[in-house]
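Below you'll find the structure I mean.
Of the protein chains in this complex, one is absent; all others appear in place.
Showing chain A:
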Amino acid sequence: MTADTGKTATLFQKTPLELDSGAMLSPVTVGYETYGSLNAACNNAILICHALTGDQYVASKHPITGKPGWWDRLVGPDKLIDTNKYFVICSNVLGSCLGTTGPWQDNPATGKPWGLDFPVITIRDMVKVQAALLDHLSVEKLMMVIGGSMGGMQVLEWLATYPERLHSAVALATAARHTAQNIAFHEVGRQSIMADPNWNEGRYYDTDERPRKGLSVARMTAHVTYLSEDALTRKFGRNLQDRDKITFGFDADFQVESYLRHQGFSFVDRFDANSYLYITRALDYLDIAGRHGGRLSDAFKNARHVRSAVISFTSDWLYPTSENKAIAHALNAAGVPVSFAEIEASHGHDSFLLDIPAMDQMLRGLVTAAATSGGVE
């Protein structure tokens, strides 16, 4: 898991990163990818923020799975986010496991992997690390920060924390806080990891065993929340897996079971169980309005110059339209110029990762308008 073929930066060496929890981290390594190049005017940089189990390989082959980048469809030469024109940056979030500091990494104080001694992090901590990476890359201001799901939460924290570094911001399928239901699903995932005897209180790095079953069940649960009943019915219905009739046993009789098991087992090859605990916790702790006396709009008061947009999807029940629209209304109330659209899509929360022409049309308009108004040649 520590093997990484991409770029790495070592940050916060002299001055440690002060986390929201009050803990200090030094140094912090960041795994990242860039595409295209920064122009002379330094006004064409786009930061793409990835989701919970995403990574920096937004438009390049994943080093472990060998699969194309998670937004390869949209990012690349002559694509919607045209890397001939824009300088695209995507970094592995703090706490994750593809080159960025997380519980898998050695604690400098002990020389052993952090495990559960790693401090609890927040979405804003992730964003602070991204800001330091931009400094490292000599990017003062972003033409756009964009992301879906947890990536969208990072976009919101950018708007709240570093608005002066933004020209435009686009958040898809996201929320400004985790609801009780969101927290509940994550707790199921965490308890499943912790119930795996191989987890061993987070100390499994020096053994050959990994909490594979626990992490895979966590992934299976979460994966259901990324889809929709409609999508599952269309894809699987009650179809049986490689058999003509039910077996009156607990094999994967149904295609949907087989699919979920595959999703779970393939996930553990590319993700660290402790990272999953830390990042889901960061999501649960998100409550941007909570920091501002319950008024979300107060968080965005200094972002009145940022061209912003929020996009939701009709079948997303994880971060439904109501949560996304509340963000748009809060931005609006703060005086931030904002567009909002609810895209018709039946694939559930994961719609933002899929080929949805109406979403592409909206994104194309946003990117073009941001480039034009930002003076990008």
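Everything that follows uses one rule, which is that a contact is a pair of C-beta atoms (placed from the backbone, for glycine too) under 8 Å apart; a residue touches a chain by one contact, two chains touch by 3 or more; residues count from 1.
One rule holds in what follows: contacts and distances are computed from a predicted model.
Participant: Among "sn-glycerol-3-phosphate transport system permease protein UgpE", "Methionine biosynthesis protein MetW", "Na(+)/H(+) antiporter subunit G" or "ABC transporter ATP-binding protein", go ahead and choose the protein name stored in UniProt for the chain not displayed.
Facilitator: For the chain not displayed, UniProt's protein name is "Methionine biosynthesis protein MetW".
Participant: Decide which residue listed in A:N302, A:N332 or A:S346 touches the omitted chain of the complex.
Facilitator: The one listed residue touching the chain not shown is A:N332.
Participant: Which one, A:F12, A:F300, A:Y319 or A:F340, makes contact with the chain that was left out?
Facilitator: Considering all chains, including the one not shown, the answer is A:F340.
Participant: For the chain left out of this view, which of A:S138, A:T207 or A:T372 touches it?
Facilitator: Result: among the candidates, A:T372 touches the missing chain.
Participant: Could you please point out the chain A residues that touch the chain left off the display?
Facilitator: Touch set of chain A with respect to the missing chain: 307, 309, 325, 328-329, 332-333, 335, 337-344, 358, 361-362, 364-366, 368-369, 372-373.
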